[in-house]
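The complex appears here without one of its protein chains, the remainder shown in place.
We just call them A, B and C in the order they show up, numbering each chain from 1.
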Amino acid sequence: MDKLIFGIIGMGRIGKIHAENLLRLPQVELKAVADLYADKSLQDWASARGISTVTRDSADLLGDPDIQAVFICSLTDSHVPLIVQAAQAGKHIFCEKPISLDREQTQIALAAVQEAGVSLQIGFNRRFDHNFRCLQERIKEGAVGDLHLIKITSRDPSPPHEEYIGKSGGIFIDMTIHDFDMARFLADCDVEEVYAQGAVLVDPVFAKYGDVDTAVVTLKFANGALGVIDNSRKAAYGYDQRVEAFGSLGSISVQNDYPNTLEISTAEGVMRDKPLHFFLERYNEAYILETKQFAQSLLAGSEVPVNGQDGLQAELMALAARWSLKLGRPVKLSELDMLEAEQEAVKL
Amino acid sequence: MDKLIFGIIGMGRIGKIHAENLLRLPQVELKAVADLYADKSLQDWASARGISTVTRDSADLLGDPDIQAVFICSLTDSHVPLIVQAAQAGKHIFCEKPISLDREQTQIALAAVQEAGVSLQIGFNRRFDHNFRCLQERIKEGAVGDLHLIKITSRDPSPPHEEYIGKSGGIFIDMTIHDFDMARFLADCDVEEVYAQGAVLVDPVFAKYGDVDTAVVTLKFANGALGVIDNSRKAAYGYDQRVEAFGSLGSISVQNDYPNTLEISTAEGVMRDKPLHFFLERYNEAYILETKQFAQSLLAGSEVPVNGQDGLQAELMALAARWSLKLGRPVKLSELDMLEAEQEAVKL
Amino acid sequence: MDKLIFGIIGMGRIGKIHAENLLRLPQVELKAVADLYADKSLQDWASARGISTVTRDSADLLGDPDIQAVFICSLTDSHVPLIVQAAQAGKHIFCEKPISLDREQTQIALAAVQEAGVSLQIGFNRRFDHNFRCLQERIKEGAVGDLHLIKITSRDPSPPHEEYIGKSGGIFIDMTIHDFDMARFLADCDVEEVYAQGAVLVDPVFAKYGDVDTAVVTLKFANGALGVIDNSRKAAYGYDQRVEAFGSLGSISVQNDYPNTLEISTAEGVMRDKPLHFFLERYNEAYILETKQFAQSLLAGSEVPVNGQDGLQAELMALAARWSLKLGRPVKLSELDMLEAEQEAVKL
Partner (left out) sequence: MDKLIFGIIGMGRIGKIHAENLLRLPQVELKAVADLYADKSLQDWASARGISTVTRDSADLLGDPDIQAVFICSLTDSHVPLIVQAAQAGKHIFCEKPISLDREQTQIALAAVQEAGVSLQIGFNRRFDHNFRCLQERIKEGAVGDLHLIKITSRDPSPPHEEYIGKSGGIFIDMTIHDFDMARFLADCDVEEVYAQGAVLVDPVFAKYGDVDTAVVTLKFANGALGVIDNSRKAAYGYDQRVEAFGSLGSISVQNDYPNTLEISTAEGVMRDKPLHFFLERYNEAYILETKQFAQSLLAGSEVPVNGQDGLQAELMALAARWSLKLGRPVKLSELDMLEAEQEAVKL
């Protein structure tokens, strides 16, 4: 393959980011964008970038035989049907996380992908961050020996709007899912058991939706190592994304990125700026790189760097965390079948 | 009171540290030291410091009417009987942690102390560390608003000898107990529930004694805040003692202390020294301060800064952690009665 | 003006960087590039970017009435004639530093610019760096009160090739000139006197050309503040660019940028990566911003952010430093006329 033609479904903030990043790549053309609410403004935006097709109907885009690959950046509940349709249309797929809020649905999507023999990359952008990539490489090279513990801190600068909270699927599948993926990525190992503690400390609105805004999740990896993630929906000082990996030879960590290295010493103390505000600032380069590596994998016919199984495993961890919080006990990923079956039985 | 006369029971490493620190204090005399293995060498050591009495029998020391206060620095299993005897002899008591490995025993000691109306301070030296004291003061002043999460990292540079492991009571009561106390100290609140994960990753010898060498313990405070502690018996880079407190207004943390601020930049990278090696280096000033504040409290007739209840609460947390690890589920401190009763029942 | 058409003269490394950065800007077209050695490869490079004209003769470019502004990125000795020609052709000019190695020549260029009424921006890219911009803003806002001292460390990762050294004009006009501009930029004040110490410690080749590779330059600002710059042609750990400003209310500093925040603690010590390697990595964003602000100034008809006077002042400082090193004493900028006249007299 020496040229790739792309389409994007869902032109919200993240769709536009992927569009801009695709437009920078050689050997890549962005031919079409689809959005349920496409209007004059989107039309103008697309024209200014040489994108020829703008449609409200994703079927137009999926039906275009020129288009070889699609980005699915629409709302979560549309991911599975769009993956299935795109796979059936023979398109390679980049899908934002999570694949779905329901593991049966996710498995339907993965099956369609497998049957069609197309590639599916999941939007775990943090794997492409300069700090986390380095961290993973050094761990893999053995910088800290055998891994004993992975610690992830992940806090947002402020909670989402209430309407978003209700549809988010809860903190674990909406927010912690990135950390679950990071844990697996760094440990290079699946997780067997999850224990989640949570509390509503930031805003009572979370309780209204049976959700929490503060959480500590502990993990047991298949290789015996431990993990712990702490989350908050609101860190007053901004986006907080730090990781430490501890092993037999020592510890390796990455800190936040800062907008500058300025330090002011006065009679009050020593002051520096807060970390980069949020994910668009912090992971700007990571978004560029994930798009580039997706395109490069397709051009080279090689495996994508984050695949459907990665998406599924992180979802299973999120579901186990949700059960754990509900049941007040650790939950093994292997229990999910039974727990869901029991739940169904109760409903009947 | 304008002068205090002290005795010390148990003249191992920590007994000698307390002795040296007492000797620096004005208004204080160290009159006697007792040790089961007192010999010529201890005699010489004491003479050089103007300590008049050296005995193998702690009863000699406790029977001396001049002595107003004692340090109990002997092995853990002697703490309770010595506290009881010292209290009955009307001595004020400084006892190393833990009071005992058994909460009934601990309560017997506390009851004796209360009945005798003497003061009891527990050797939670970290409360007196320059970093942790500052941290606690700033939290109390409201620097981070309402507390949401306390995170404690506590790792030793290397595991103790095997004979020690067998008698230690396990990682939670031997090592994590300091972190349990730190959590309570910083949060200014008791803990209601504990969940402990553990693994044997450092040395298989721990498994032999039903112990673990790596642990992650999550906490629920009575006020709804969460806590998490991670421990390891071996950090290749030395003693690792860091704390972060996160709240509604931000985050506050203390890092390790380093032997110097040297930084070398070469073609290989940027290098600095490892943290201070172990507790004697790291908490040197804290040991001095805890001794000083104990003496000052007695001289002033005021409350000691870490009392028997603090000792008991940390023990209860350690016991709950042990049960949690055994049962594979979170354990409330209020369940301890029942769990111990069941255990007794099984034994019968 | 709502669209700007550009040409670039000199298509070496820096010419191409400006080209790429111009191509990203809205309202900007890059129509032509000129290079004495233009070949098929440059032709291809230009075609791939939609640049319609490639020529070996800068006169073609300067004679094109469509072109409103030019970048002069050719060798230093061509700067003055090209500035004069461009000014006479009515083009706005962006010229790389230094304008020339001779202040009379520089003044000829500035006069031509003034007469033609065009804009001239000098390529002091560091003014646009995220750290230094912030630093300058905070100083201006009064963060450290009245300025007492500016300290600049500026070290290259490795010396240039010998042929470059011979033609460079010496360390002060080639390398320190950036620091001279930075000093004026931060202090918002001209410099009156310079004292330069230098040594050949990195490579004896510098001595061959009457140059030094290590220098310490002290400055007296017109407002009474002091300054000090230290330079080296070779820092084993990479590009070292740090600044501190000290004043009546405290100190403000910026450190190097690092490729990541990774820190590894092992039995050997604590290690992190070296700073970003060299100016292309460190000042990547600064190059983009200087180009953008140049274009924006032209579009808005406003003053450019670094003008010909800024170029001249930094050159005068460099010339004074050269004299100071030669004479072994501090030299005032106001002495330059006399010193040059004496030198001429000696030659006659």
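We take it that contacts are C-beta pairs under 8 Å (C-beta built on N, C-alpha and C of every residue); 3 or more make two chains touch, one makes a residue touch a chain.
These numbers were taken from a predicted model, which means no experiment stands behind them.
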item: Contact with the hidden chain (one of B:A38, B:I108 or B:A143); value: B:A143
item: Touch criterion as defined above, residue of C:K31, C:R49, C:R133 or C:H148 at the omitted chain; value: C:H148
item: Touch criterion as defined above, residue of C:G50, C:G210 or C:G224 at the omitted chain; value: C:G224
item: Option touching the unshown chain, where C:A116, C:A235, C:A295 or C:L333 are the choices; value: C:A235
item: Sole residue of A:A48, A:A267 or A:V346 that reaches the chain not shown, by the stated touch rule; value: A:A267
item: Touch criterion as defined above, residue of C:T214, C:Q241, C:T266 or C:T291 at the omitted chain; value: C:T214
item: In chain A, positions touching the absent partner; value: 235-237, 240, 265-275
item: Where the unshown chain meets chain C, residue by residue; value: 145-146, 148-149, 151, 153, 155, 195, 197, 199, 201-202, 214-216, 218, 220, 224-228, 230, 232, 234-237, 240, 246, 248-251, 328-330
item: For chain B, the residues touching the chain missing from this view; value: 130-131, 134-135, 138, 143-144, 249-257, 259-267, 273
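We take it that only the chains that are shown with their structure count from here on.
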item: Farthest chain relative to chain C (centres taken as mean CA coordinates); value: B
item: For chain A paired with chain B, centre-to-centre distance based on mean C-alpha positions, whole Å; value: 42
item: Whole-Å separation of chain centres (CA-atom averages), chain B against chain C; value: 60
item: Sites on chain C at which at least two other chains make contact; value: 265-267, 273
